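This is the structure I want to talk about, given as structure tokens.
Only a single protein chain was left out; the remaining protein chains are all shown in position.
Right after this comes subunit A.
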């Protein structure tokens, strides 16, 4: 695995400091930069785990039709056009006409499916399942869903579902009404507010759980009196009045008699199993569990599935509910009306190990001309980035600035960082007990990264390689240049366009194993003459956490840097202590 840098989102814990990187669970707090959002209002990083999501539009992933939200519910979240999934392999089915009648000379006069002849049926291009197997054929190749509708509507599961819906309709309407009043006065109903963030979902969940409590223990065994009292004591409180008004639900079909009426189960299944010849006759769990009702046990009973709809979602900041992501209405557009992604605010950091890169380049040159075998090359690449215990390795961090103003960056390893973040001690103390078996040195002084300018986006930035060394900042250790022109030192190595390359060094202990992985605090300051440099409506300079001057803003964030694996060594060729 190549060395990586991931960014911290503090949403999982109350502490602003990230978990120690050697814990496996810490990976949940760190994300690649391109998956993060940035809320200008809160001046904070947000991730997919913490944003609130709402659906902005629905579409069918196959025909790409945008389904109006009104009909989404009526169609049960599935495409109501000609889109079907193969029940066998989940591939999209296509409509094919029947073959023309055999001309009798042993071969087909015209290739298969070339003439439009009814009856039509659904055919899977992948597993060759076809709907004629289960007795579904169509008179015309259009409006298949409508043609199938009458079969679907008469199926016992949809009838039962309709009945359930009808049964709960008055209750849901009443509770959504009451919840909307709850929402407007959240303080007046502390019990419902404590229940969940969302009063609306609470009422529906309560309805569902009440229904479950009633129906699951058995259709007729439970005493209705004890049930109503128990539901009142557990979930009731302010809505118990509503619940008592509900009549008891009676299912259309007695479940104990289901096997008799042909939905399988019991003796019928045993009989089927007894005459089983081939394992393929039994539907796999994967094929069965999408069905809500009695799932067909036999493969030949599987019916084509209507394709579930997909949605485009807008995302909001969990704290201030400002919109972070708002997609364009058109289903297949990849543009956004609002898109506040962290990559436009935080400097992008990439990490590289020069020793691995050098070897890789040499390997690439060597293997050139020979027949390239991709597998072998990949193997070599992964071993190249390994580091041996007891050795010292330099690494390069490249920071690129997305802002239109130059920034000044200061890097520090988390546990060494005490001055600007005093409460690091709390995360520092467990670190002491289990110190990582390596030591990382980073440039201690701050360095600048030039502003992002569109001009540098020109495709061939190869010409821009002229490094600007005049502004060399004092790093630790002297500069020594090896044969390839790379600088082996800790400090600023190179500046070009909006990228600054800094060098760090890691000293790996003799007994070390595992990964070289450390938390790094990146704090950057940017000076701006323009009060809203990002040019967006929500930017307010006064909101920034710490202000050194009227036009200077500071932002700090944590990252985890993973340099790769340490190869444990029996006899260390050590050139360092620790």
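Convention: contacts are C-beta pairs under 8 Å (C-beta built on N, C-alpha and C of every residue); 3 or more make two chains touch, one makes a residue touch a chain; residues count from 1.
We take it that contacts and distances are computed from a predicted model.
> Considering only the chain that is not displayed, what protein name does its UniProt record carry among "GPI transamidase component PIG-T", "Dynactin subunit 5", "2Fe-2S ferredoxin-type domain-containing protein" or "triacylglycerol lipase"?
Its record in UniProt gives the absent chain the protein name "Dynactin subunit 5".
> Per the definition of touch given earlier, which of A:125, A:149, A:298 or A:445 contacts the omitted chain?
Final answer for the missing-chain contact: A:125.
> Write down which of A:11, A:302 or A:325 is the residue touching the left-out chain.
Considering the complete complex, A:325 is the one touching the chain left out.
> Out of A:4, A:56 or A:357, which touches the unshown chain?
Only one listed residue reaches the unshown chain, and that is A:357.
> Among A:27, A:62 or A:158, single out the residue that touches the unshown chain.
A:62
> Need a quick check: the contact residues on subunit A for the chain that isn't drawn.
These residues of subunit A touch the chain that is not shown: 34-35, 48, 59, 61-64, 89-92, 94, 110-111, 113-116, 124-127, 310, 325, 331-334, 336, 339, 341, 343, 350, 352, 357, 360-361, 364-365, 368-369, 372, 374, 396, 398, 459-462, 499, 501.
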